[in-house]
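This is the structure I have questions about; it appears just below.
For this depiction, one protein chain was excluded, whereas all remaining protein chains were kept in their positions.
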Amino acid sequence: MSAPRSQPVNDTQLDSAGLARRLSQTWATPKGLWGALTTVDHKIIGRRYVVTALIFLALGGVLALLMRWQLARANNGLIGPDLYDQIFTQHGSNMMFLFAVPVMEAMGIYLVPLMIGTRNIAFPRLNAYSYWLYLAGGLMLWISFALDMAPDVGWFAYVPLSGPQFGAGKRSDIWAQMITFTEVSALAVAVELVVTIFKQRAPGMTLQRIPVFVWAMLVTSFLIILAMPAIMVASTSLILDRLVGTHFFNPAEGGDVLLWQHLFWFFGHPEVYIIFLPATGMISAIIPTFVRRPLVGRLGLVLALIATGVLAFGLWVHHMFVVGLPRLGESFFTVSSMSIAIPAGVQIFCWLATLWDGKPVMRVPLLFVIAFLVTFVIGGLTGVMVASVPFDTQVHDTYFVVAHFHYVLIGGAVFPLMGALYYWFPKFTGRLMSERLGRWVVSLVFVGFNLTFFPMHILGLEGMPRRVYTYSEQMGWQSLNLLSSSAAIVLAAGFALFFIDLLRSLRRGEPAGENPWNAATLEWATASPPPSCNFVHIPVVTGAEPLWENPETIEVAEGLRADRRELLVTSLTEARPVARESSPRNTIWPFLAAIATTVMLIASIFTPWAMVWGAVPLAATLIGWFWPKGTPEDES
Amino acid sequence: MNKLRHALMVLLVIGVSACEREHRDLRQDPPVSAALESVATMPNGIAGAPPDVYSALNKPFASNAYSLNQGKQLYSWFNCKGCHADGGGAAGPAFLDGWWRYGPGLVSIFASIRDGRPAGMPAFKDRMTTDQIWELAGYVQTIGAYSGKTAAPSRNDEMQSRPSENRAPATVSVNDP
Partner (left out) sequence: MSLARLATGSLVCLSCTACAGWQSALEAHGTPATGLLHLTWLLFVVGALVWICVMAILVLALRSRAAISTQATATPDTRVERRLNRAVTGAVIATALIVMGLTITSFWVARVLSPESSSPLRIRVRGYQWWWQVTYLDARPDRTFITANEIHVPSGRPIVVELSAADVIHSFWVPNLAGKQDLIPGRDNTLQFTAREPGTYRGQCAEFCGLQHAHMAFLVIVDPPEQFEHWREAQLAPGASPGGTQEQQGQRVFQSKACAACHTVQGTSAAATVGPDLTHVGSRRYIAAGLLETTRGSLAAWIADPQTLKPGTNMPMVPLNAEELNAVSAYLVSLK
């Protein structure tokens, strides 16, 4: 349906109120189901991602509580081996693929366009598609769990246990295909973020003026683009071995069991930095606001992000220190694993210096930052410990490693995420979360987390391996396990309170203005929640802390159309305006393409012909997606 | 509303059948195992009626992935390969060609393994439990099946000597030049 071919309406022709009205019409998402299925607004999609990821977090947390209940007593008969194996596989896969990476992406999808002063993310229809694909993968995994046929081979699914001979049924195929769903989704978002950050920044936002959170999302996106293909190769090879009869991982026919481990961990190690780096970006966004001074060592922070990203690809063999690789090769990975502590240290010391010189305002987001610093440093130090090959031969695959990675993932990613949600909730919804409840949340979560996971370091050194559904009384592990399980209830209470606060504040939170924290970055220069066009006028940036440098008024760019969706493309380094680019309208085709992809991928668990026949509807939906529709945006 | 209910029913059926393939029964109750023994074969030993309890269990040994995988392990542990190779046949007859001397029914295969057959097939009734014989029979049936089965196990992690059970129709003959 084409717009009437009348005179083009520029934003210079309208007054402020008229422009706001016209732009909100142009960029609007209609209410109701149709609007929800067709929207390409990054804020709606970002919110959707966050909500879905938090639901998966809650479900994964329930699984964790079940595991802790089973392990609270020796020889506990609550959960048998088959169900327990499904539970820990589901817990790990859900937390890593369905919660941690998507929620960090989601914060990027929502915040990056706002922080860099543009109207929408690049490739908005791909953004919509990626969400539906992620949802489909998550639903597939959880429905399989509800049907007692969830994968039961661990979240890293080592062959030959997950292979054709020992992995009975379709469980491991479901795991492998869930990987495909979530990785295609993540790749799509990564590509969008890179293009958005490189090409759509506000005029004047040179590389030095890009907020550190945006830098973190940029490095993370490159990590995703370079690491995800490895696991897609791995999971595809696994499906081929299981379904078609190839021999990638079969030593008797020239394959290699270790090939799986190399491919998986080449992805698996950058994966944890994909989760961690956005969290460091969030910390870098929260600290300046709550100590009221810019970051110390901004350049160092950015270089540390890039160094971490590059180094992250050189560590993967530290997950394989006990498979019998040559000592010389392993030593290289000890060096790289230990040396990644250095850029992490740079970041921590820069933050500490900022805290030192600033005037801290002890609100909930900053309390989460403090919880992060206390916890993540412990996790990082145990990481340095396990980087040593001889030490790792004792603690690999024991509860020591379980403790380590929960310290770095919960301490290093979930605490910053919770702080970030408290911080940006007013921007997402226009209401503040409760300061009082927030303090309870921090306390319960911090105390509960440390009491749950610290004993696991000792349990690992005392000989308790991972992934055991029970243990005998003779081992002497019961008291620490009971402590850990009891404390898990406190941790769960903290999370429950967090969800309660989120839901409560949606309705009854104190209304927040544009900038309740008096923060410096551009997302706080627009209404809370932002209008559908993000900014009525694209701001022009002259420094790294735009709202602190220009507290009263901010310079803006003019000349964009108001009657069709248009945004500004700027140059890579200096962010000089280069072109006006049109942005797609709402469309149902990404949703339909996601359905076609889902059908194709799920059917391919059962027959390889699904890839052939499933490509037909997918091609049809892609043709529909790209067919010019005669809208004003197509003319430009 | 009717359409929604219809769709939910379809999903439920798919779900339940999926359950069947993936269900893992680690321990059969002893009375059930004993009842699985009572197969009523025809006088010539070819085909017959399965025990009632087999239908009551929803015919697991032909459609349950875990049993079929266990059957595959039993095939190698009890040295079926010694006479039947990987289905291509050696001293004993081939399974891959889809020709069943005593009929393709599961009951016949069970009776063959349990009681032996003239001309060389030993009886395994004292060497394997009834459940194991059923699992093995179910697996052997997939070797000679006429189309690939979703629940069937896939190839071994060994030297390749036959196409995998979940892909092959039985008409592949590995001995053809």
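Just so it is clear, A and B label the chains in written order, and each chain counts residues from 1 on its own.
We take it that a residue touches a chain if its C-beta (ideal position, glycine included) is under 8 Å from a C-beta of that chain, and two chains touch if they have at least 3 such contacts.
Given the structure is predicted, the values throughout are model-derived calculations rather than measurements.
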Worksheet item: Which displayed chains make contact with the chain that has been left out?
Response: A, B
Practice prompt. Pick out which of A:238, A:302, A:520 or A:601 touches the chain that's been left out of the picture.
Written response: A:520
Practice prompt. Check the options A:370, A:506, A:527 or A:556 and report the residue that touches the missing chain.
Written response: A:370
Worksheet, complete the sentence: Considering the complete complex, of A:470, A:486, A:582 or A:607, the missing chain is touched by A:470
Item to complete: With the missing chain put back, which residues of subunit A would touch it? List them for me.
Response: 74-75, 77, 80-82, 85, 153-154, 158, 160-161, 165-166, 251-252, 256-258, 289, 292-294, 296-297, 300, 322-324, 327, 331, 334-335, 338-339, 341-342, 345-346, 348-350, 352-353, 355-357, 359-360, 362, 370, 373-374, 377-378, 381-382, 384-385, 387-398, 461-463, 465-476, 518, 520, 543, 545, 548-549
Item to complete: Please give every residue of subunit B in contact with the chain that is not shown.
Response: 26-28, 30, 33-34, 73, 77-78, 124, 126-132, 157
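Here, only the chains that are shown with their structure count from here on.
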Worksheet entry | Footprint of subunit B on subunit A - complex, ascending | 80, 82, 147-149, 160, 163-166, 168-171, 241-245, 247, 249-253, 606
Worksheet item: Where on subunit B does subunit A make contact in their complex?
Response: 15, 18-19, 21-24, 26, 65-66, 68-69, 72, 150-151, 153-160, 163-164, 166-167
